[in-house]
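One protein chain is absent from this view; the other protein chains keep their places.
Let's turn to subunit A:
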Amino acid sequence: MNSPVEHYVTTDGRQIGGVMMDLRDITLRFGGVEAIKAISFDIREGEIRAIIGPNGAGKSSMLNVISGFYKPQQGEVYFRGQKRPPLKPYQVARQGVARTFQNIALFEGMSVLDNIMTGRMGHIKSNMLAQAIWAGKAQREENENRAAVERIIDFLEIQAIRKTPVGRLPYGLKKRVELARALAAEPDLLLLDEPMAGMNVEEKEDMSRFILDVNDEFGTTIALIEHDMGVVMDLSDRVVVMDYGRKIGDGTPDEVRNNQEVIDAYLGVAHD
């Protein structure tokens, strides 16, 4: 069911590399409730990997395990071939894993520009005093970071709202600013938790285009959660399907579409 181990090139000409993140037998419990039951899957360099499933299937929990917000009781996470010790979310972020949230977590009091600048946090190396008095290396760094942020702003077409406080933006734009902040970190792995939830058709199309462009232009590996089956099938290279905390399908969109268990989970099946 899984794709071959060797590197390959997709039909639209993108390079897919070796395994970047490997999740093995992950089990996550909240008290007596098993949110994730011994799930294993991998994410390969350069691919768009989708996690789908009905409500309450454990998709967000899975993403939270990857980004360090939840600590699984069992199982191992391998990142770039190395077993990852239990890390705090900020440590995972510093390893080059950026994410967005289902319910949008932005700095509401800051401008769009400042929000995206926080994404560059890991790219500031000069010392505190130099930054405060804006000297030499610090200034160069700040300029570089500004330039990088401006590129992302252009890329996501949010020039018009650069100075607007995020709290005043409509939902769709907030989602886009959150993506911009995650991109500003220049992550190796980008995790998107329902990037299109609550959007209208036009916004969804825009967001799909951005996701594809990010993957194509920056070569960023993306793992995303999405409800809209049509969108998922168009976007992703491989899909994991979850239901009640179990993995019920894993493969290319076509393989998953024809998987009987997946069809049952989505369309419902009579239980005897």
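Following the convention adopted for this analysis, a residue touches a chain if its C-beta (ideal position, glycine included) is under 8 Å from a C-beta of that chain, and two chains touch if they have at least 3 such contacts; residues count from 1.
Simple rule for what comes next: contacts and distances are computed from a predicted model.
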| item | value |
| --- | --- |
| Chain excluded from display, named as in UniProt, from "Peptidase M14", "Amino acid/amide ABC transporter membrane protein 1 (HAAT family)", "Autoinducer 2 import system permease protein LsrD" or "L-lactate dehydrogenase, Fe-S oxidoreductase subunit YkgE" | "Amino acid/amide ABC transporter membrane protein 1 (HAAT family)" |
| Full-complex contact with the absent chain, from A:Met117, A:Val214 or A:Val231 | A:Met117 |
| Residues belonging to subunit A that touch the chain removed from view | 67, 69, 88-91, 93-94, 98-101, 105-110, 114, 117-119, 121-122, 124, 128, 131-132, 134, 181-182, 185 |
